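A selection of the complex's chains, in situ.
Letters A and B name the chains as they come in the text, with residue numbers starting at 1 for each one.
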Amino acid sequence: MLFHVEMVVKLPPDMPAEQAAEIKAKEKAYSQELQRQGKWRHLWRVAGSYANVSIFDVSDNAELQELISGLPLFPYMDIQVKPLCRHPSSVRDDDT
Amino acid sequence: MLFHVEMVVKLPPDMPAEQAAEIKAKEKAYSQELQRQGKWRHLWRVAGSYANVSIFDVSDNAELQELISGLPLFPYMDIQVKPLCRHPSSVRDDDT
């Protein structure tokens, strides 16, 4: 089941550079592990911003909550979620 | 080059059913042709709405404008565009 997730990162400007680097490294590892598992199906940067558009593929709402609330950057992001489903005009068989 | 496009359809409630059906049929054909050409890469319905989230793959801004302004439903939609690019944490090679 797919969900559309937009994340805007808002790190406090006074966070020490070392701490920021550590959180970002953890976020990257976490994200790549979920991508390899097929649960974080797409991940794009929104050009000109510190934000991304993502497509999650989860079994239910509870798993979505578990994955998103576990993001190392979770306390520093504005996140918007939209449930997706197959569009009647879609021609792709592998896109839902 | 990828663009994130959200479309919300707002047909006037008093549009004759026949006219609405005709526009929707044209929209479907137009959309499926672009999907087959690989220019409309993803198309999802936002569950619980008359809206979609789409990913376009075009050669430049001008082609994006040409494709979107040619949508049969163009005069009846609120459309928002965001330029996308590869995310530094993405693990997929075929997603930009």
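Quick notes on this one:
Heads up, the rule we're going with is that a contact is a pair of C-beta atoms (placed from the backbone, for glycine too) under 8 Å apart; a residue touches a chain by one contact, two chains touch by 3 or more.
Note that this is a predicted model, so its numbers are computed, not measured.
For this homomeric complex the structure file specifies 10 copies in total, of which 2 are displayed in place.
Note that only the chains that are shown with their structure count from here on.
One finds 22 Å separating the Cα centroids of chain A and chain B.
Put simply, chain A touches chain B in their complex at residues 2, 4, 27-28, 31-32, 35-36, 42-48, 52-53, 82-92, 95-96.
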